[in-house]
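One chain of protein is taken out of this complex; the other chains stay put.
So that you can tell them apart, the chains are marked A, B and C in the order they are listed, and the count of residues begins at 1 in each.
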Amino acid sequence: MNRTAIADQMIYAMSREIQDNDTVLHGISSPLPILAMSLARRTHAPDMAYVSGAEGVDPDIDRIYLSSFDPRQNRNAVGYFGLQEAFDLAQQGRLKVMFLGAAQIDRHGNTNLTVIGSIEKPKVQLPGGAASAFLMPITPKVVIWTTRHSNRTFVEEVDFVTGQGYNHRSEEQMKNEMTIVSNLGVMNFRNPDRVMQIQSYHPGHSIEEIREKTGFELRVADDVSETAAPGPEIIDLIRSMDPDEIRVSEFG
Amino acid sequence: MNRTAIADQMIYAMSREIQDNDTVLHGISSPLPILAMSLARRTHAPDMAYVSGAEGVDPDIDRIYLSSFDPRQNRNAVGYFGLQEAFDLAQQGRLKVMFLGAAQIDRHGNTNLTVIGSIEKPKVQLPGGAASAFLMPITPKVVIWTTRHSNRTFVEEVDFVTGQGYNHRSEEQMKNEMTIVSNLGVMNFRNPDRVMQIQSYHPGHSIEEIREKTGFELRVADDVSETAAPGPEIIDLIRSMDPDEIRVSEFG
Amino acid sequence: MKKVLSSLSDAAKLVKDGDVVTTGGASFNRAPMELLRELIRQGRRELVLIDREPAIDFDILIGAGCVARVRAGLLAFELLGFAPNFRKKTESGEVITKEGACQPIMTGFRAAAMGIPSLTVRGMLGSDLLAITETLGSQREVEDPFTGEKLIAVRAIEPDVAIIHVHEADEHGNSRIEGPHYEDVTKAKAAKTVIVTAEKIVATDEFRKNPAATSIPHFLVDAVVEAPDGAYPCSCFNRYDVDYDHIREYIAAVNNDRFGEYLDEHVYKRIGA
Partner (left out) sequence: MKKVLSSLSDAAKLVKDGDVVTTGGASFNRAPMELLRELIRQGRRELVLIDREPAIDFDILIGAGCVARVRAGLLAFELLGFAPNFRKKTESGEVITKEGACQPIMTGFRAAAMGIPSLTVRGMLGSDLLAITETLGSQREVEDPFTGEKLIAVRAIEPDVAIIHVHEADEHGNSRIEGPHYEDVTKAKAAKTVIVTAEKIVATDEFRKNPAATSIPHFLVDAVVEAPDGAYPCSCFNRYDVDYDHIREYIAAVNNDRFGEYLDEHVYKRIGA
């Protein structure tokens, strides 16, 4: 698959994590979430509430930009809702779905967006965790997306816990459901041990490939299957929302 | 003096409590404060910031109404600023002057707006303390106004402490200056004991009359004098801001 | 966006007996009177009313026997005097009121709107109100964890229902308020259920044309009702002013033991109208 096709597959899988009536937020550097949210709203979730990182409520996306806060992405919004307000919704438990990134993720769902190496002597100073530390424990559905499924991303142990996973000291807070959508498949933690398992592999990929490119022993869900592929009308829809193919930049 | 003249005298005295550059707020049922603020802004304090209980910033007052929150009183405001925001300013120490009412007040400046009689068995259930409990300890200048100077208002001990005076347990918070403007004179607490004293008596009234109509031993400031009377241009200005003589309703 | 357009009658049914209710507006301005009249017609009972500075909105519900308790910073008719039903029924003990400070009420709403269980304020420390609210469990003295400063923690107030009258809304609940907003947006965020009444229901495109004018976004709203003159006799800024004469009539009715007639005339006779 070329990068556009992988992007479209991921966007489609991510959109299916949204249910109708959900209130959904995206953050910074988030072309795939923006397109997934907009796709969901135009297909199976017309009643969802879309809150944009650029502060628009339910905008019509017909073009996206290199900044996910670019205010042009608020076209036709019905109102503004600030990030501070959206975070209040999250504290109330009303923000149902959030999309978050990760430079590293481990089998328990801990994510690192802070530093590669140690915090005292960084090998790579990452840009910062943004909303992860705050939202991961309190958001009912967290969708982590990564375009780089490899054993450098899916690691035995994260160098730094930016966003907490299921094995952490405050696990009483972790009543959420976490899904990971990568360029290879969809993973989740729907087992009694709350450890990562393959839920589906994207067309053209396999359980074996995913396990091989994962830095720890990855379980397989009992009902594992191939990820549903986007049909041509979905692909057309995505294309219409991102004519400049900004979504491919995430695979840079 | 007729009631209009007394109102004008009080408004003038109240306006002189405002200094240029002060940020000033009025609350509910406050025709005299509204007119005092507006008068100050049009005379000696053009740079003050006027925040109205109706949420307008620096409105031009040309008519007032029976509700001090009547939005018509925001004519020509340069913006809106909510009461919640104004109270934040107060917590920051940036709200310099607040006008507050009182059904009872004692020699230490404790005010009662809650109940006559006991809270368990009220003789008169008063409307409630509004901002007094909150603002009295933290606002640099509190101006209490009352149109009913009698020993039922100026009492030996208030039935209930709604707004704290200088003798209270949290006196470390009471770094403010409190002035009382009544229909008879101007009182303050500028002495080492922080007890009420007459600073000035309005024209036509006297120290003796004020002391007689006060339910406790009222001190007299060393530099006591007659209150400065509003000149004709001031009276015209007040009249132009309140052509319906709403200010007289406070003497009901 | 979900459609939440409703009838006055159905929207009012979202308020249950015993609910904790707050109303939009302040004093005689933009109170959701039409919806409150419907609550009276439907015979709602035992409500707990909370607001900073309400007026005739609370007083009419109290007079109609809908109310068990009131929490307000101040409840009066401004220069027109005491809130007449409130005064009668609190002095008779039929309605209970214990507080009387604006900041804790606004702060309680704000804490709920922010999704945290409590929020601190400065001030308040020397007031006798504090002892009362500490007994009620709505406030208590705390120390700031960083500075050690003594503050008052105010418990979040999450009303069962907020009823808010606005200028324009669409069928999804997107709402525009003109002029002073008071704490209405905070209340819409704080409450479990939000009922909006609007002078006019307009097309969603009107909101899309000027999103900066949207005060309350659709996803906070559970029901929206078209209610022209819905704040009457209170004001609705830019639409109509307070009818002070009507309010004087109301006061006279209560004070002359003719409040039943007032309700017949201004509330009940509207059934089916």
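In this text, a residue touches a chain if its C-beta (ideal position, glycine included) is under 8 Å from a C-beta of that chain, and two chains touch if they have at least 3 such contacts.
This one's a predicted model, so the numbers in the text were calculated from it and none came from an experiment.
Q: Could you tell me which of C:G18, C:G43 or C:P117 touches the chain that is not displayed?
A: Within the whole complex, the residue contacting the unshown chain is C:P117.
Q: For chain B, which residues lie in contact with the unshown chain of the complex?
A: So the residues of chain B touching the missing chain come out as 21, 23, 46-47, 49, 56-58, 74, 76-81, 85, 88-94.
Q: Footprint of the hidden chain on chain C, which residues?
A: Given the touch definition above, chain C has residues 115-122, 137, 140, 142, 144-147, 149, 151, 153, 155, 178-179, 212-213 touching the missing chain.
Q: Name, in rising order, the residues on chain A that touch the hidden chain in the full complex.
A: So the residues of chain A touching the missing chain come out as 28-29, 31, 54-56, 65-72, 74, 80, 82-84, 87, 90-91, 113-114, 119, 122, 124-138, 160-165, 168-171, 173-174, 246, 249-250, 252.
We adopt the following convention: only the chains that are shown with their structure count from here on.
Q: Name the chain whose C-alpha centroid is most distant from the C-alpha centroid of chain A.
A: In terms of C-alpha centroids, the chain at the greatest distance from chain A is B.
Q: What whole-Å value do you get for the distance between chain A and chain B if each is reduced to the mean of its CA atoms?
A: Measuring from centre to centre gives 57 Å for this pair.
Q: Report, in whole Å, the distance between the mean C-alpha point of chain A and the mean C-alpha point of chain C.
A: Centre separation, chain A to chain C: 40 Å.
Q: Please list all residues of chain A that touch 2 or more other chains.
A: Residue numbers touching two or more other chains: none in chain A.
Q: Residue numbers in chain C touching 2 or more other chains?
A: Nothing qualifies.
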